[in-house]
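Working notes, structure below.
Yeah, one chain of the complex is gone here, protein chain that is, but the others are all in their spots.
Our next item is chain A:
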Amino acid sequence: MAEHTVRSYDQELKMLAGKIAEMGGLAEGLVADSVTALVRMDTALAQKVILTDVRLDRLQREVEEKAILIIAKRQPMAMDLREIVAALRISNDLERVGDMAKNIGKRVIAINTNFGAKKLVIGVEHLADIALEQLKDVLDAFTARDDERALQVRKRDDEIDALYTSLFRELLTYMMEDPRNITICTHLLFCAKNIERIGDHATNIAETVHYVVTGEQLIEDRPKGDTSHLVSVEPAD
């Protein structure tokens, strides 16, 4: 893309893109750290996640202020307008991703026990691996303005949903087996829900990438595999 006649306009757009990249890296790190903290029951790391999320919130506000200022000053059109709309949307999604990671961190601190945790956490960890991969992929797709790759991410979201549903079932079963598992399993259930939501935000970002590249909004339904609202597990006699 050629440069704008007004060069400071280019710099402003570049700065906006830079902030999104920074947010993306930070959000990925927070998710990875929160899951590590969960797996290792590392409350110090969990604390760090909670504190670092503040930076993500601050960046999101900065992106919003910058974007509003560019709109006011430049009256952006076409591609530029789509870039700015994308920055606003993606920064919102990433800020929410940070909140999800922070919530996992808080739960790590609340659980604060190793009682039977390892076995129970494995499923959540696996879910998190896929969600992180999705997040990483979609952020790369955004950086490269790669519509095809973004659409792939969007298609894969049903894997996370399906896994979440089976995890939901599994955790319910653990709770029935031994009521002492209820506290940790409930926390893990929320952790899993948080991670499933991170996948949803990755899907949102994929749709935004599609919008930036093509100017079209994706209207067809996204694939949905989360059927946990239908799950009920009966206690065995």
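Just a few scattered comments:
The rule we apply is simple: contacts are C-beta pairs under 8 Å (C-beta built on N, C-alpha and C of every residue); 3 or more make two chains touch, one makes a residue touch a chain; residues count from 1.
Just so it is clear, contacts and distances are computed from a predicted model.
Per its UniProt entry, the chain excluded from the display bears the name "Phosphate ABC transporter ATP-binding protein", taken from "Cytochrome D ubiquinol oxidase subunit II", "Sulfur carrier protein ThiS", "Thiazole synthase" or "Phosphate ABC transporter ATP-binding protein". Of the options A:40, A:55, A:82 or A:106, the residue whose C-beta touches the omitted chain is A:82.
Residues 1-6, 9, 74-82, 214-216 of chain A touch the missing chain (whole complex, contact as defined above).
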